[in-house]
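In this view, the complex is presented without one of its protein chains, the others remaining in place.
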Amino acid sequence: MKHRVVNSIGKRVAVALSALSVVVLGIATMPAGAGASSGLTAPTAGMKPATSVGKGEGSLNLIAWEGYAQPQWVTPFTKATGCVVHAKYAGSSGEMVSLMANGGGGQYDLVSASGDADLRLIYGGSVKPVNMKLVPASNQFRPFLKAPSFNTISGVHYGVSLQFGPNVLLYSTKTFPKAPTSWSVLYSKKYKGKITVPNNPIQIADAALYLMKAQPSLGITDPYELTQTQFKATVALLKAQKPLIAKYWNLASDEINLFQSKTVVAGAAWPYQTNTLQANKVAVADTIPSEGATGWADSWLLATKAPHPNCAYKWMQWVSTPTVQAEQAISFGETPANSRACAIMNKMSAGSCAGYHADQPDSYFKSIKFWKTPLSTCDNGKNNCVPYSEWTNAWTQITG
Amino acid sequence: MRRRFARAGLWLWVWGVLFFLFAPIATIVLFGFDKSNVETWPIQHWTFSWYSVAWHDPQVRSAFALSLKAAVAATIVALVLGSMAAFGVHRARFFGRDSISLLLILPLALPGIITGVALNSAFQWAGITLSIWTIIVGHTTFCIVVIYNNVIARLRRTSNTLLEASADLGATGAQTLRFVTLPTIATALVSGALLAFALSFDEVIVTTFTAGAQNTLPIWIFGAIRLGQQLPEVNVVVTMVVILMFVPILVAARLTGSENFAPRVAAPQPPK
Partner (left out) sequence: MLSPPLLWFLVIYLSSLVLMLITSLWSINGFTSQIDHHLTGQNFSQIVSGAYPSIIGRTVLLAVLVTLTDAVVAFPFAYVMARVATQSTQRILLGAVLLPLWASYLAKVYAWISILEKGGALNWTFSRLGLPDPNLGFTNGAMWIAFSYIWLPYMIVPIYGALERIPSSLLDASADLGASAWNTFRRVILPLALPGLAAGSIFTFSLTLGDYVTPLLIGGSNSTLIGNAIYENLLTGGNLPLAAALSAVPIGVMVIYLGLAKRLGAFEAL
């Protein structure tokens, strides 16, 4: 018994080991890192996009942010196209990139990625070119969202723009009868233990944005492109902020809890939290302070191995229409990409167009510093910036 | 007198633990009736409407069905593999036995995220499409140790002489298994299976990376609590699952607790 066991294990180990070397290569080339650096080309850039949309395949698999596939617009979509929608909600941009590895694995058709994941997906070969002619409503998009740099590379589109929004300063109106005008409240000892910020390395950019104005001598021009010195100063600011933090929030519902229970009085938030809290009669409001704000811009990107391409195109067509854009904008508290959504928003809920900034000129969009993956190349070829992996490591050092 | 105090103390402890176990469950049930999706205590406005929302939610139904199927399958496979491992380790005396125990425990001890991502990239590499089968594989991997631990703890308390006696009396291997071994470990198998089933039914992290486009119930719940709009619905779903599981659990508890189910083969047996 004893010897047989040992021998058979031995044999199997040998077999497993011989398979090992092959697998190592497979894993090593897994799109683990950002993979995006200038000089790289998107592996799928040469793929010919579809020229027409055929009959739906009856099914559509999405990776989405929670709230991006609500029954309000999914049910009529399924009725109209016969495509049954399966949505899987991701917890972070990193999770999205991981789930989309290997072109979506032949599982997923579309992903509603934010700007900080887009380039990783494109340069990782996980998404492929989209024929914008097949998405006619994209002509109604705001000009800067027709071919933005986060989803369009050298004129090749990898997805359609969806919605965008700012990261706002949420505050208790009991503590602040007047809206704070600077992000400095988040770094002020006065509110020790009553502050919350997102548990996300990209939050370093928020601090860098604040330092752009607060410490001009650092010479920060882009909060996502930081030299070692600028990065160190930003991290030092965040380390000094840590004792003031009640909790680094992870889910939107966390932050809602924190404000509702009066554990915190100020924090960085999405407009969604403000809406939900106000709807529940909690005395809060939000503002974009004088330093400006960071923000997100989301797109639906098409998986390289999308198993239901026709349903995927039908979905992109559907979510780009003014009505669906308006529905999602109000439901989540974002600004729609389609410029015609404004009038419909006001019909659905009076004043919501202005409330979600859908009536603002392009300069408003330009005032928001949208999430993007920090690269060592600085986007300007200087090669002296701190890459995202170091941001993550620094964030663990700050919050740990 | 002291004895009576000791007894009273023990029962007081039992009531305390029961309170600890069920206070959060009661909270979950109560917040299922909360009209507001922002939880505040005490509840201001009560409603039954979340029950109809949850009942008519097709996502909840399909997620529940998938979780049930995956957990049953993973438990069965783990029962077979886990008890085999326990018997193997218990009987064999070879170098490296310690490392086998460690090996089996790894999927529990390592953050689920590691198991999840490792399995995900292995499936990707092998060209295996994620489906209910990959969920079952993932869950089995961490359920084996639950069965293994329960069975081996039982085996250590059982004397080998029983098996030898059975063989000496002319029983075939199958007969010994059927009439001696299985009755000895039966209750360990039932309680191990219950824990394994619960672990699988409730697993979120490994499942995220092995599940493909389908959602299990915990994955649906994680999605629903992120924004918090459906918090009361989550509470309602959990309440319904607990009610639904009430009878099966009592039956299983009866099996595990019952003296008749596993005849106490071990007559007074000196500790080794």
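Note that the chains take the letters A and B in the order they are written out, and that residue 1 is the start of every chain.
Note that a residue touches a chain if its C-beta (ideal position, glycine included) is under 8 Å from a C-beta of that chain, and two chains touch if they have at least 3 such contacts.
This one's a predicted model, so the numbers in the text were calculated from it and none came from an experiment.
Undergrad: One chain is left out of this view; which of B:V53, B:L108 or B:L162 touches it in the full complex?
TA: Counting the whole complex, the residue in contact with the absent chain is B:L108.
Undergrad: One chain is left out of this view; which of A:V84, A:A246, A:A285 or A:M348 touches it in the full complex?
TA: A:A246
Undergrad: Identify the residues of chain B touching the omitted chain, counting contacts across the whole complex.
TA: Within chain B, the residues touching the omitted chain are 3, 6-7, 10-11, 13-14, 17-18, 20-25, 27-28, 31, 39-42, 80-82, 84-85, 87-89, 91-92, 97-98, 100-115, 117-119, 121-122, 137, 140-141, 144-146, 148-150, 152-154, 156-157, 187-188, 191, 194-195, 198, 201-202, 204-205, 217-218, 221-222, 225, 231, 234-235, 238, 241-242, 245-246, 249-250, 252-254, 256-259, 264, 266-269, 271-272.
Undergrad: Considering the whole complex rather than only what is displayed, give the residues of chain A touching the chain that is not shown.
TA: Missing-chain contacts on chain A: residues 1, 5, 8-9, 12-13, 16, 19-20, 23-24, 27-28, 30-37, 92-95, 97-98, 120, 199-201, 242, 245-248, 250-251, 254, 257-258, 260-263, 376-377, 383, 387-393, 395-400.
Convention: only the chains that are shown with their structure count from here on.
Undergrad: Could you please state the distance in Å, as a whole number, between where the Cα atoms of chain A are centred and where those of chain B are centred?
TA: Each chain's C-alpha centroid was found; their separation is 36 Å.
Undergrad: For chain B, which residues count as touching chain A in their complex?
TA: Touching chain A from chain B are residues 36-40, 88, 91-94, 117, 120-122, 124-125, 129-130, 208-209, 211-215, 219, 222-229, 231.
Undergrad: Name, in rising order, each residue of chain A that touches chain B in their complex.
TA: Residue list for chain A touching chain B: 1-2, 5-6, 23, 26-27, 30, 61, 66-67, 86, 88-89, 91, 95, 98-99, 101-102, 105-108, 251-253, 256-257, 260-261, 272, 276-277, 280, 282.
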